[in-house]
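Shown here: the complex without one of its protein chains, the others still in place.
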Amino acid sequence: MPAFIESHLLSWIIFLPVVGIALLLVAPRSLIRPVAMAVALLDFLLSVLMLRGFESTAALQFVESVNWVPQFGIRYALGVDGISLWLIMLTTFLGPVVILSTWESVTSRVREFHVFLLLLQAAMLGTFCAQDLVLFYVFWEAMLLPMALLIGIWGGARRLYAAVKFFLYTAAGSVLMLVGILYIYTKTNGSFALADFMRVSLTPGEQAWLFGAFALAFAIKVPLFPLHTWLPDAHVEAPTAGSVILAGVMLKMGTYGLLRFAIPLFPSAVEQFAPLMAGLAVAGIIYGALVAMVQRDMKKLVAYSSVSHLGFVVLGLFALTPESISGAVFVMLAHGLSTGMLFLLVGAIYERRHSRLIADFGGLAHGLPRYSIAFMIATLASVGLPGLAGFVGEFLVLLGSFKSGSLAHSHTFVALAATGVILGAVYMLWMVQRVFFGPCDKEENQKLTDLSLREVLVVVPLVVFIFWMGVYPKPWLSRMEPAVVKVIETHQARMAIQDAAVSPANDAVRFVENGEER
Amino acid sequence: MEAVFFYVFGTLAVISALLTVTRRDAVASAFWLIFCFLSVAALFALLSAHFMAILQILLYAGAIMVFFLFVIMFLGKSQDRVKTSDWRVVALGVLSLIGATVVLTRLVGSTHAPFPAVADSYGGIEAVSEVLLTKYLFAFELTGLLLTAAVIGAVYLARREAPGSRGAKAPVVRGLTSQAATSTASSSAVQHEDVPHA
Amino acid sequence: MHEGSPAEFLRWIVLLPLIGFAINGLLNKRLPRAVSATVGVGSVAGAFVLSVMAFLKLRALPADERVLVDHLFSWIPVGELNIDAGLMVDPLSACMILLVTGVGSLIHLYSVGYMAKDEGFARFFAYLNLFVFAMLVLVLADSLPLLFVGWEGVGLCSYLLIGFWFQDLANSAAGKKAFVVNRVGDFGFLLGMFFIAEKLAGQVGDGNVLGFATMAAHPELLAPVATVAGLLLFLGATGKSAQIPLYVWLPDAMAGPTPVSALIHAATMVTAGVYMIARMNFLYVQTEVAMGVIAVVGLLTALVAATIALVQTDIKKVLAYSTVSQLGYMMLACGVGAFAVGIFHVLTHAFFKALLFLGAGSVIHAMHHEQDMRSMGGLRSVMPWTFRTMFVATLAIAGVFPFAGFFSKDEILYKAFLESPLLWVVGFAVAALTAFYMARLMVMTFFGENRADANTKSHLHESPLIMTAPLMVLAVLSVVGGWMGWPEFLGGSNWLHHWLEPVFAGVGAHGAEVVGHVAGATQGVATHAVDASHAADALHTGGHSVVTEWVLALASLSVALGSLWFGFTVYTRRQSVATQGQAFLGGAPHRLLSGKYFVDELYEYAIIRPIGWLSDNVLWRFVDAVIIDGLLVNGVARFLAMIGHVVRILQNGLVRWYAYSFAVGVFAMLIYLTRKGG
Partner (left out) sequence: MPDLTTLHVHLGHYLTLSAILFFIGVSGVVFRRNAIIMFMSIELMLTAVNLTFLAVSRQLGDHQGHVFVLFALAVAAAEAGVGLAILVEIFKRRGSIDVDDFRKLME
């Protein structure tokens, strides 16, 4: 691989889509989609190179650090470790899949559509790699705009309301986070690097409100239970591609943020708020499932199911055991695949039938065998059938949370969360039954055509990974484990420091990070 | 001894000012204003600012008020149709006026040392002009410039009136007699446009 | 537990059906029927051959080293947890794989004939093969999580097969019901696993916390958590093995094709619960409470199901409730600590119940999918082989001497008697009921004159050989099957008991005193008013003696024959068979029984409706729409709009108003600047 890419691999991965955008702006109308596809595939290829070069240790790899705004100590710092590695892979993997899936569906303003898609991908990749808080915040905000436009321009009937709601809801949260970042910045010796932020010793009081600020911003994105009302609207109104990216990757921003920033930076606040966050997560699991049960619109149902699934992730994160956090990251990946696939399939049927209401369908299994098999696989994956990706994640989260020492009354949380397993089966299978089984009475349904070759090509990679991650999850787990264990160890170490430092002489104890290079 | 004069002229000034503000008829209030200016000039004299007192009388009472009277006459009886504000506004006004003065007097009325003795020439033309033409010479020139600008402005406004008058507008001369006609026409127009905003 | 000698070929037992599934599943309609049939049956038959090989290899090993191990790959290696996927054959799983693949092949063969005309032929065999694969994974798994993979796999296949004819919404609804109720059980299973995992985490060296070998090696560690985990795992078992309260799905599962009912809902899947409890015997022996609960629930289920079966008119429903009842027996056996006897009954029950179902299938096949017994009758002459094989099965299930049912059921009753006479009394009553409703079924189907309508009557014919051959094989098994457990007091070697000895070694050691305590737990049971055979009390000589065994054996034999004869006479001599049920039992109880104790309706109104209403009106419409969206999100927006509106009024265009506000501003500044503080 040429040297100049090797040394700045992450920057290449992030900014290749931007190069793609430039190409798109000049590309003739007929070449738009192929160019976009090529760029996305190339990006995926680069990320595979990164994956190959990644040794599963806890250290940050592919580190790039360049002065950006010296006077404020803002650095253009990138780095990848076990946690963000797989999320980057998920983003670059879904990129081409999404572009392929909208080959025929989007007809108006195709050029801008793909420009926003690539811009979105660049912003998301940036967020995952950023090691500098300001850089993270820039990418975090940069991500909102293209998504809001995607929903706003190519969306359904109430798209403006949904787009504005999505944008304001998330932006409001993240503004608080900015305040938090600046506050901590004042405490460091003038640097925004995450490593320096980790060295700052904060009083439990400070940590509490700072954690509150960070957690709020991320909780909105997750979405955690009470803050989720933007999701169903955003999903229902978003175009298929938007929905897939939104569910597949953007929801993981919140949980990634929690794991990368909120948990490591404020150990005592995490201990203090763990039961609250876990409680909200479990409430989200049950609430999401129950409400999904009564939805009439397929996309809303899947949206609420995402609320339920990500409840598992948050529960896993705040249980702070190696199994539960690895499980949480695994659920993020599995959910990306299974829910992404569900949205693709719902989109496919929407393009044919222009309706997402479950009542309009019935008896599809007869006429559309390939579609029903794909839908069934996606349903089973999202319900968490063992042998598919969903189960491994949920099993680890529940098991890890069950034996978590730090989380208070973890048994009741896990018992409640496990009911999600039942409710999941109920709402998904009820939908499948009303849509696929029973007599195919409406004649519009009889005329529906099965999945075209292109659509099968979109679905096949997802199915392959759903089975692979379910049957042999070792490659995933082994690469993410060192980073997860490091998060827990740093947390425990800082808690130990915290307890020791509470002694009257409240000198700021400098806890120097071991093996953490800038 | 000056205290007596102060109180006399002070009260005169206040009363005349109040009358200026409250009279319906513009001419009456103009005269009261002249009276107020004269009493203030007296106060200036009390402060041994003799040159200023004279100027006050000459300029304010003389020049400016004459100009006002001229304009009032010029506008003629159109003013009496000017509706007085409804009572609520007046009530609000009086209330805030009282509030303001009470608070202000409390603020300002703190005791000060008595006026120091001053040379006889204080307040005279030489003393004032000596300061004016040394320290504030530049400002003095500027004021001149300001006045010329004002004059040009006034002339321009007046000139534009004569040659360019549009059909609807009667020339200045006929203003007095026919303004009833024009005003009704334009006021109806005004009424129409002036859609009351809630 | 011995470490076990490696055996690479075990993986092929599992892979063969999977390959069968893949071929039939992917190529589906493109394959000619003959090919997909041979693939379907061949793969399971191949697995059977391999199972026999494994069995023989196992027999060759000395008694205490009978474990074959085939480590596949490390499945979930995280933190201190390291779950491996590995297969293990020990005497217990050897029996099970022989059962699954043996009876499975027969049923596959049978369904070639039964499904001949069905257009989803290849798809049916694909699902059946997938089921056999999942069942084999369940039975051969060497750790609880892998067992759970098989556990949910069979749940999925039963969902797919029950809803096989998905054009008819009722079938797919039955499938969904089965899957969801199983999922409720799996919820308990998961939590049970977590309790064990939490207890063993860290203490066990290699981190393969949930492996059976590791768990069996540290029973003392599990003691504190045994009761909770035991009960939770049992909740899972009630879901899978259709015990109270989670049995409601099995009768509805009859909506699937009959071979499915035979394979899944009689022989294999439903016994998974019993197998799991037997596999976890080292856990259960340490908790009297859990054992007591299992015994009581088993007994109650047997009783309730038997009573319902009395009045069912659909032939498959009768057999379904009979299965639930027999499963109750097996749970009873496990509850009283007699795991080996439970497994014995699993084996024998599989033989005759599969036979009964397949027989019923061929009857239905002949009667063009007519399942109501009231329109059958007099088929004895038309379908001689089906009648003869089903007659053998009826004798077996009733527990007549030389047939399989007698040995296994009698031993269960004996072990129950040792436990407490009360258990025996209820078990005895259930045996009577079983014999009675089987007799009723046989008479209504095969005796008297045929009540079918004209054109079905004209088409009545015996099923083709491909369907009757498996019936005959199963008939032979129903007779011979019982002899492997010939009890000592009748001069037999009770080979099966010794064969399973090493697996349940733990039970023998402290099985005795545990058995004693269960009696206390059962006193509270409100038993069914049975014509108490007081003779049993007189014989309560306490402790294990050959005399009691003889007496109990004779008692159960006499009740079997008696009920059979009684049922036979009741249903042949009286005039119209249809009204027989009401007349015999009187109005109210009959309605209660035929309404299946209204359990389904109870669940519907007590659980499903409220949750539905709660989530629709309260959670979604109210909390989501009104509270969060209405109040918080749009509320904030409306509030800001309101503020904006107020400010707008200030800009009213009146010059004087601006002057006034200007003055107020100046004045306020003035006050501020000259305030005393300065």
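By letter and in written order, the chains are A, B and C; residue numbering begins at 1 in each of them.
Keep this in mind: a contact is a pair of C-beta atoms (placed from the backbone, for glycine too) under 8 Å apart; a residue touches a chain by one contact, two chains touch by 3 or more.
Worth saying up front: this structure is predicted, and the values here are computed from it rather than measured.
Q: Name every shown chain in contact with the chain that has been left out of the document.
A: Counting the whole assembly, the omitted chain is in touch with B, C.
Q: Out of C:Leu26, C:Leu56, C:Ala170 or C:Ala663, which is the one that touches the chain we can't see?
A: With C:Leu26, C:Leu56, C:Ala170 or C:Ala663 as choices, the missing chain is touched by C:Ala663.
Q: Tell me which stretches of chain C touch the chain missing from the display.
A: Spelled out for chain C, the touching residues are 651-656, 659-660, 663.
Q: What is the set of chain B residues that contact the non-displayed chain in the whole complex?
A: The list for chain B reads 1-4, 6, 10, 13-14, 17-18, 20-21, 26, 29-30, 33, 36-37, 40, 43-44, 46-49, 51-52, 55-56, 59-60, 63-64, 67-68, 71-72, 74-75, 78-79, 81-85, 89-90, 93-94, 96-97, 100-101, 104-105, 108-116, 118, 122-123, 127-128, 130-132, 135-136, 139, 143, 146-147, 149-151, 153-154, 157-158, 161, 169, 172, 175, 179, 182-187, 190, 193-195, 197.
Assume only the chains that are shown with their structure count from here on.
Q: Mind checking the centre-to-centre distance between chain A and chain B? Centres are C-alpha means, answer in whole Å.
A: Centre separation, chain A to chain B: 72 Å.
Q: Which stretch or stretches of chain A touch chain C in the complex?
A: Residues of chain A touching chain C: 165, 169, 226, 228-230, 287, 290-291, 293-295, 321-323, 326-327, 363, 365-366, 369, 380, 385-387, 391-392, 395-396, 398-400, 402-403, 414-415, 418-419, 421-422, 425-426, 429-430, 433, 436-440, 472-474, 477-478, 481, 485.
Q: Hey, which residues of chain C end up touching chain A in the complex?
A: Touching chain A from chain C are residues 28, 73-81, 145, 148-149, 151-153, 156, 159, 163, 166-169, 171-173, 176, 179-180, 183-184, 186-187, 190-191, 193-195, 197-198, 201, 611-612, 614-616, 619-620, 623-624, 628-629, 633.
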